[in-house]
Structure formats: C-alpha cells, structure tokens
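Omission of a single protein chain aside, the complex is shown with its protein chains in their original locations.
Right after this comes subunit A.
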Amino acid sequence: MGILSKKDAGLIKDPLFDNNPITIQVLGICSALAITAELKASIVMSISVIFVLGLGNVVISLMRNIIPSKIRIIVQLIVVATLVIIVDLVLKAFAYELSKTLSVFVGLIITNCIIMGRFEAFALGNGPWKSFLDGIGNALGYGLILVIVGFFRELLGSGTLLGFKVLGDPIEKTGLYSIGYENNGFMLLSPMALIVVGIIIWVQRSKNKTLIEEA
C-alpha cells in the first residue's frame, strides 16, 4: 500500500485478524448472529457498519476537544443515531425487502458495542485520518466474520449463495441433490449462528496460540 504508511496500514490490518472486534474484543455480537442466515443480509449489514463506523469515528475525532467528558456518551449516541437514520432511510428507499429482513437490527447498530467501543478507545484520542482508518479496519473485521458466518449458514442451510442455487436444485434433484444430499434446515435457525461463531473462534485460536485465554 503506497499511500499508507506502515503504521496506518496496521490500523486497517490488525482488526481483520489478530484483534478482530468479534472474536477477540467480543464487541458487536448481537447483530452478527441475528442477521446472518443469508449472505446478502450479512453483506448489507457489513456495508452499513463500515459507513457508520468510518464516518462516526471521523466526526467524533473532529469534536474530541470540544465534547465535555461528562456528557460524551449522549453526544456519541446522537452522532451514531443520526448516521443510522441515514442508513435506515437509504435501505428503505432502495432495498425495501432487505430492510424488512434486517428489521430492528439496522436500528440496533446504534447500540452495537463496536461503535461505542471504537469511539471511546480510539476516536477520542486520535486525529480524524487515523480514526477513519481505524473505523474502516474494525468495521471490515466485523464484516469479515459476518460474511463467513453468512456464507456457511446459507450454503449449508438452503444450498444457495446470494440466492443462486450453487448445489443444484433440491426439487428437481440435480447436482448434489441427485446423490441424496439434503439441506440442513437447522443451520437457518438462530442457535446455529452461535455455534458457527464458536467454531470460528476455535479455529482462529488453535492457529494463533497467543490468543488462548487462561481461565
């Protein structure tokens, strides 16, 4: 990356793997689990969070010297809420079906702990450009997990990816279905999201032993 200095690139790269907001920092789990039954919903959710976190981090970072620390939580909430309203209105206008699927979870981006966590931990102490990169990086790390979970749940649960029947047609018994493969409807139910995330954490921590917890 030519434009970015090594340190700036680290701001984007770290949260993707070694300091992933979901699997390591344990932030923003709620939405990660609830909307990942379809890959498309996961991708849209990731894009919304990238937008809100990137822009929100910049706004908070610009205001960091004029916010009295006692009321900073309310100021932060108002900034996020405004950005989320924009996302919600855009979704309702251009992807109405999808906004129905996401239902209240678009609104819940406001209380997504990743957003408040990054505001508190980073944007309040750093300049706008760095905060922007940090926001994008963390949102990408969040999106990565969402897309992985969404990918497996949609593939194993309904045999499709983004709505395309990649495993053949279950009714006409083509592709994999001709040799007796069945969709695992259980993958579409909410508990499986938890188990899939648990397995991702397992894989990640067995590869990187430094992340293993003591207790």
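Here, contacts are C-beta pairs under 8 Å (C-beta built on N, C-alpha and C of every residue); 3 or more make two chains touch, one makes a residue touch a chain; residues count from 1.
Keep this in mind: contacts and distances are computed from a predicted model.
Candidate names were "histidine kinase", "Glycerol transport system ATP-binding protein", "Beta-ketoacyl-[acyl-carrier-protein] synthase III" or "Na(+)-translocating NADH-quinone reductase subunit E", and the UniProt protein name of the unshown chain is "Na(+)-translocating NADH-quinone reductase subunit E".
Interface note for the absent chain: among A:C30, A:L62 or A:L162, the touching residue is A:C30. Residue A:V197 is the one among A:V44, A:A123, A:L146 or A:V197 that touches the chain not shown. Against the chain not shown here, subunit A presents residues 23, 26-31, 33-35, 37-38, 73-74, 77-78, 81-82, 84-85, 88-89, 100-104, 107-108, 110-113, 116, 157-160, 165, 170-171, 182-183, 185-186, 188-195, 197-199, 201-202, 205-206, 209, 212-215.
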